[in-house]
Structure formats: C-alpha cells, structure tokens
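This is the structure I have questions about; it appears just below.
All protein chains but one are shown in place.
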Amino acid sequence: MSRASGPGPAQGGFLTREVGFSVEGRPLLSGISLDLAPGRFVGLIGHNGSGKSTLLKILARQQEAGSGEAKFGGQPLTAWPARGFACEIAYLPQTLPAATGLTVRELASFGRYPWRGPFGRLTEQDRAIVEEAMGRCRVEPFAERIVDTLSGGERQRAWLAMLVAQDAGFLLLDEPVSALDLAQQVEVLGLLRNLAEGGKGVVAVLHDINMAARFCHEIVALRAGRVIRRGRPDEIMDGEALEAIYGLPMQVMTQPGAGHPVALPR
Amino acid sequence: MTSEAHRLSLAAILGGIALLALALAAWRLAVLMPPGRWWEAALHPNLDDPRDLVFAFSALPRLATAALCGAALGLGGALLQHALANPLASPTTLGVESGGQLALTIAVIFAPALAGDGRGLVALLGGGAALGAVFLCARASGLSSISVVLAGFVVALFCTSLSACLKLLNEEYATVLFLWGGGSLEQADWSVPEGLAWRLAAIGGLTLLALRPLSILTLADDSARALGAPVAATRLAALVLALLLTSIVVGAVGTIGFVGLAAPQIARLAGARLFVQRAPLSALVGAALLVAVDCGLALVLSGEDAVSVPTGAATALLGAPLLVWLLPRLRLAAAPTAPIPLAVRPGGRPVIILTFLAALLGLAVVIALAVGRDAGGMTLASLPELAAFAPWRVPRTLVAATAGAMLAVTGLLLQRMTGNPLASPEVLGIGAGVAFGIALGLTAFPTAGAAGLLLVGAAGAAGATAILIAFGARSRFQPEHILLAGIALTSLLDVFVLAFFARGDLRTAQLLGFISGSTYRAGWSEAWTGLAAAALLVPCALLLSRILDLLPLGDPTARALGLPLARTRLALTGLVAMLTAAGILLAGPLSFVGLMGPHLARFLGLRRAFGAVIGAALIGALVMVTADWIARIAIFPRQLPAGLVAALIGLPYLLRHLGRRAG
C-alpha cells in the first residue's frame, strides 16, 4: 500500500462534529467540533479530567465516540480499515508497557507494521525509514539495547522513533513528555515541532502550559469535556483565558531575553 | 443515595442466606424426625428406633460439622483476602487445601498411624508448604491478585496430580482417599464436631482478639509502616491463623471448596467494609452457606448417591458461578503485572541457540529409544533390539515430544497474549473438560475402547473450549478473564469427575492415568495424531509471530499500529484451544512445560516470537521426552506418569525463576 492510493494528508485532516462521550451516564466529552489540519503542532491542554485524553483516544480510534461524528480525510473514522488508518495516524498511549523484550531497533521497526502487515517482509526502503526515524529521535547510540533497560527519557524517545517510522500523516501523542526531564522535554517537543513544520499533523496532550505555548502552533483548551478556548499561543497566554481554563487566577509574564510568555498562578 | 438502597437489598440477601440455611436444615431434620420429637431424640434417643439413631448420631453431628467447617473456612478466607488485599484469595484458590490433601494422601499410604489423630497436623504441614510455594511463584509479579490466583491454581494442580499418581500406584487406598478428597461431611458420632469445636474456639477466639491489630493491613504497606505498625509480622500472623483454620477443616473432613472464597465476598457485598465487621460476618455466612449446601444435598441425594457427590465438591457448584460473577467486577487492570524478570542476552544468535536445542532434543530421543531397563538393570539396546522395542518406545517418545512442543507453544501464546508470566495451558479448563468427557464416557459406555475414549475426551475438550470462547467473547477476549474463567470451569467440571471417582469404580484407574499425565496408553494412532496436530498447529503460531511480537507493546499501541484486537484474540484463543486440547489429550493436563518452555526460551535469549516459538517447541519436546524416559525407567517395572515427572522437574525451576524479583 502506498501513500498515493489512500486519502493523504493533503486531502485534509480531522473533522469532528458535536462529538460526545460518556461513561455510565456521566459525560466526559460533549459537543466537540474541531477541525485539525496537517502541518501544525496542536497542544491539547486542560486540567485533569477535562477530557483531553479521551478526545485524543477518540481521534486515534482507541475509543468510539458516543455521539456526533468524527471524520478523517473526509471519511468517518469507523469506515477506515485498521491498517489503512494506522498508515495515516500514529498514536502514542500515555502509559507504555514496562517490558517488551525488544531492542530499540526492533521496536522502531514495528512502525512499519501497518505498511507490511503480519506476513510481509521489511524492504530496504522500510529499513531506511526506520534508520532515519532513529536518527531523528537520537536513539542510534543504543539501537541494539533492550528497551526495558533504558532510562525513562531514552525509552520515550525509542517509542517516538517507532511513531516516526510509522510515517503517518498525523501523530497523536498522550503526554509524550511527562516522564522526561527539562532538557529532554525541550528536545522531544522540538522534534515534534520540526515534524509539524515538515508537513505532519501533530496533536499532543501536554501538561505544562508554558512548554505548550513555546512549541505549539495552536492550543486547544478543554474544560469539563468542552472546548472552551482555541487559538495561537499568544491568544491563550492571557490571564483571563487561563483563568477560564484552569479555574485559577494566572499571571502572564514575558521571559526576559527569549521573549516567550510564561504563565504562573497568581 | 442509591448505594444505601443497594446495601439494604444486600443485607436482605444476607438475611436470606441465613434464613435459607435455617429452612433447609429444618426441612432436612423434619424429613428424618417430626419436629415435636427433635429435643427428645437429640438428648435421649430411643436406641431401638433407627430414626432416632440416625437423627442423634448422624444428622445432628453432621449439621454441627457443616456449621463449624463453614465458619472456619469463612473466617480463614476473610483473613486471607484481608492479609493479601486480594478478593480472589481463599484456601481453595491459594492451593492450601490441595496441599493439605496431598500431605494426607502421603500419610495414609506411607504412615497410616499419622492419618488418625495427626490428620490436622499433617494437613497443616501440607497446606503451609503449598502456600509457601504460591508466594515464591507469585512474588515476582508483586503478588498481584491474578498472579497469586494463577500460582495457587498451578500449585493446587500439582498437588492434585501428585495425589493422583500416588493413588494410581497404590490403588488399594484410592477409594478412601477419594472420600476425603471430596470433603464428605457424613458423621457417625460426635467426635469430629467436638474436635472441630474446641479447635475453632481456640483459633477463632485468637483471631477475634487480634481483629483490631490486623485491621491495620487495610492501609497500604507504606502508610501502615509510617504509622508504626509491624506490617510483615501482622500479615504473617494473619496468614498463619488462616492456615490453621483451613488445616483443622481439611484434617477433619477433607477438601471443602469455595466457602472460603464466597463467604467473605458476600459479607463485603452486604456492607461490611471494615475488617472488624467482615471477619465475624464471614464466619457466620460461611457456616450458613455450608449448612445450606449440605442440607440441600442431603435432601436431594441419599445412600450411595450421597457418597458420590460429597458436599465439599458440591460447593464448587456454588463457587464457580460466583467466581464468574466476580470477574467483571474486579479491577484486574489495576493489578501491577510485572514483566517476566529473566535475564535476557540480546547478543544471542537465534540460529545457534535453536540448532543447539535441536541437537539436544535429538540426543534425548536417541537415549529415550535406546536406553531402557529390565529386571537386571539398565540396558542399551542393539540395533535389532531397537526394532523390537520400537512399538513400545517410539509412540511414547513421539507423543511426549509433540505434546510437549504443543503445550510449550500454547504457553508462549498465552503469556504473550496476557503479559502474565504465569499464564499456561494448564489453567484453561480444557484438561478438566477432557477428564469430564472421559468420566462421562466410562460411565455411559463402560466397555469403550481406546479410540472411543479418545473421542469422548476430544469432545470434552471441544466443549470446554466452546464455553471458554463464548465466555471470552463477552469480555472481548480479555486474557485475564479467560484465565479466570478457565479456573472456574475446571472447578465446576472437577465436581463431576470427583463424583465418578468416589463411586469406588475400578475403572477410575484409566481416568487417574489421564489426570496424572501418563503417556502409557500412547500407541501408533496417538503418535500420528500428535504429529499431525503439531505439524499443523505449530506453523500457525509461527505465521502469527509478528503479531505475537506486537501484543506485548500493549493494547493501545497494537491498535494504533492497525491490529484488529478482538479478531486477533479470537483467532489466538482458537489456536490456543486447539493446541491445548491436542497436547492435553496426549499427555495429560499437567506438565508445566507450558510454563517452562516459554521461560527457558526467553532465558536463552530468544526474544522475538518467531525464534521463541521454535525454541519453546523444542524445549517443550525435550523436557517431555526426557520426563517420559525417566518416568519409564525410574521405578521399573512400575512407571510414573510423564506429565508428573515433567512437573517435578519444572516445579523447582518455576519457584526459582518466577520468584526472582524484577530489576
């Protein structure tokens, strides 16, 4: 299967209309109408329980929307075949298994599974894509080590390498930097930004509003299962908007020197 | 709030159980004696009236025994569930009962003097050893609920199979041993309930005194320790008390199944959140449950039928559905499923490892075919002699090899599917299905031939598999649920198998041979069947090897990479069922190769599924061929079941390697 045959990213990204989701009568999401285009790094923010992860899971087809409709590339999500969808959309869950028994290279190679299926062999081209992905995620130095034996940051990058090797048009990531130290966070978010600028769509659940503001093209803020703000970082980094999002008075300052806005609880 | 109403209705259920027990007991007694005469018949029985005799010396002590045993097991179960913070813990699920039973079996055969008054002590030793083994096995998985239960089940299976072998080799004792194994509450005087009463009073009293210090275990270990509580000592005390309570019951009446699991659950559902409430309530519920089951049974069955369905076994009719009902309500996902903590050598070249294993298997086959034993000692067969021995040795060796390979591959599939290092074909309930089929076949067609028994056994396997798949479909083939459903199914089917045994039928030997894992009956037809099944099914596992590599990455990742999970699991469950049915039909329900094969393969450095499938198959075949050879020559001219020998080889290995902590 090649990119040309499927509805590629050029034909559009995600489109949701009034998507809702509830568990045992308690709504987790309601009335979500969004369009997400490729070529942009979108940060999903909001306090715990605001529905960020649930929204991401619905987009990734990990969960089915309870109501409303969600489309990708003009087709309803449910209409996509499993592997065809995986060729278009990559997803990194929040919790990663502690043990896989795989080396970093083997893990990254699984990114090619959607393209080759359970029985197909990897081609030279596949191998090149895997090597390139490992290079971009800087995991080559420990390519032959078992993933389980790596540090948290190294492990996260190994998984990212798998996502990159998947070569999908869209990457959906659930808190991809939560386990990382500051330097690693900057590195990984920079990588995601680069991917977005190279034409991929990137949607990530992020906890740190300042990091989101610094790296994302756009921020979508959720509260109580609804989108309450959406905009460029400079539109979100505003005392009134942040208070609406976090329910807490916030002050926005400008970082001396770099000029990035920084928000702090007042 | 609705939860108040909920609790109220559950309290009604609790009262209902008590009322049911009282009503059934009253009905049972009224059948024997008009209520107006109860008091007189109990205190001053008219010795010339048989009804008075039965009432005073059999029915009443039996009622007392049921109540006392139920109370002891309910309290013991509550202690275990509390101490381990595990809603599935109970004397049955932790192997304590089977361990005690095995110890009693050994005592009856080798030290009959001990089997009299020392029964309680013997049961205590056996139960303690079993519990210790369960902990060693499940330690690596952080004692998560599911791992403890799986380890308990495996240990129980081991004890049961060793008991079966001892019975097979000492057939003359088998009947009485089955009577005990089934947990018959039949009484003919007051000595048993009296002994139970003072023991229960002592241990139960001690437990009630210790309720408050014990309740500190409700907190997580760290918090309890921070409060200054001696956590380890408290937990040990709770376990010892539970062990003592179980042992006095096993020593007195044998194995009484699920009361220890059910009673604390019912008490909890009825709103006894605190341990200080739950413990005494569990004892009461346990007593009511066992009285209800026993009196209900006595009303339905009489005479020789009562003997063939002992009360202990019948509690499984209650417990197995309960287990199934509990499953969806358990937060299994929250249990930490630690990875298999085995050293992995990333540099291992699969081709070299596999060649080495294949060579080793070849050597084992040659030894198994050429080396034997006769009345004079060990013999090495010459070529012409080999031809003479071929009809005996070749089919056995082939059956052992193919069954071992299939079971090991099954274990690998299950462990990759569940991410649980204790998952193995032994626990799927298919073995019990086969045993059930054979028992049914022997009853319905007493003179069925080997082919006929193979057929009914296969039908049993198919039935069990169908039930398993039907159940699995409900939980979208959640592997933990399938494993627990397998355990429930096994318990349920074992009731019927036990009922068959307790009739004292001489044909039990055929079933015993199967249960303990004998390759004795292997002939050419079995050998070809095994070969065909292995040749067909093992390559299927190889074809799926990339999926097997993918599954351990977790459901979300597997789904994100485009794997249709439900369909994949259905296919894998089907393959597992077929492999298990074929392997178990040939080599019996127990061998541990399903556990050992995948672990050893991993230990040798076969990480990727493709190599691991071949490696596990070779290791499984190697272990079973070796075990079969040892089984053939160790106690010549008698023979041991090969499955049991494999299990004996495997148990120390499992205890050592599964017990190793991660990191």
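Some observations on this one:
When the chains are written out, they are named A and B in that same order, and each has its own residue count from 1.
Here, contacts are C-beta pairs under 8 Å (C-beta built on N, C-alpha and C of every residue); 3 or more make two chains touch, one makes a residue touch a chain.
Rule of thumb we're sticking to: contacts and distances are computed from a predicted model.
Comparing "Iron complex transport system substrate-binding protein", "Acyl carrier protein", "Cytochrome b561 bacterial/Ni-hydrogenase domain-containing protein" or "Ferredoxin" against the UniProt entry of the hidden chain yields the protein name "Iron complex transport system substrate-binding protein". Taking the complete complex into account, the chain left out of view touches B.
Contact with the chain that does not appear here is found for just one residue of B:184, B:247, B:397 or B:529, B:184.
Of the listed positions B:120, B:350 or B:513, the one in contact with the omitted chain in the full complex is B:513.
Among B:18, B:85 or B:169, only B:169 touches the chain that is left out of the view.
In the full complex, chain B touches the omitted chain through residues 45, 47-48, 50-51, 53-54, 57-59, 112-113, 115-117, 168-169, 171-172, 175-176, 179-180, 184, 186-192, 303-304, 306-307, 372, 374-375, 388-389, 391-393, 446-447, 449-450, 453, 502-507, 509-510, 512-513, 518, 520-521, 523, 632, 636-639.
Convention: only the chains that are shown with their structure count from here on.
By the touch criterion stated above, chain A contacts chain B in their complex at residues 57, 60-62, 82-87, 89-93, 95-103, 106-107, 110-111, 113-114, 118-119, 144-146, 148, 166.
Interface residues of chain B facing chain A in the complex, by the touch rule stated above, are 338-340, 344, 346, 419, 543-544, 546-547, 549-550, 552-554, 556-557, 559-564, 602, 607-608.
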